[in-house]
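As you look at this complex, bear in mind that one protein chain is not there, while each of the others sits in place.
On to chain A.
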Amino acid sequence: MKNIVLACSAGMSTSLLVAKMEEIASETEMEVQIWAVAQDKITQEMEKADVLLIGPQMRFLKKKLSKAASEWNVPIDVIDPIAYGRIDGEAVLNKALELLNENS
């Protein structure tokens, strides 16, 4: 089971994306757990995450989070704005898996 964590300001808009990603994951019977967090909770969730994706509107957090993420060996990236706007669960899920594979 792989844990994918998405983060934005309040965890609201990323939770839209989570629902779409879960749909795709269950269609393909992928063993993943996906959830959204608010920005002030990100560091606490880092421990449980296998990969962390940040909403593009919070991309200025990447620098700060990268430090903590490397300590936990969690790959981190900013979600592509176009995929974010379209709530394209498939594209974001693929991105997450790609990061996971690179890291393993």
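Everything below uses one rule, namely that contacts are C-beta pairs under 8 Å (C-beta built on N, C-alpha and C of every residue); 3 or more make two chains touch, one makes a residue touch a chain; residues count from 1.
Everything that follows uses one rule, which is that contacts and distances are computed from a predicted model.
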Inset, instruction - Pick, from "Cytochrome C oxidase subunit III", "Nitrogen fixation protein NifU", "FMN-binding domain-containing protein" or "Permease IIC component", the protein name that UniProt gives for the chain of this complex that is not shown. - result: "Permease IIC component"
Legend entry - Option touching the unshown chain, where A:Ile4, A:Leu61 or A:Leu99 are the choices: A:Leu61
Inset, instruction - For the chain that got dropped from the picture, name the residues of chain A it touches. - result: 8-9, 12-13, 16, 39-40, 55-61, 63-64, 81-82, 84-87
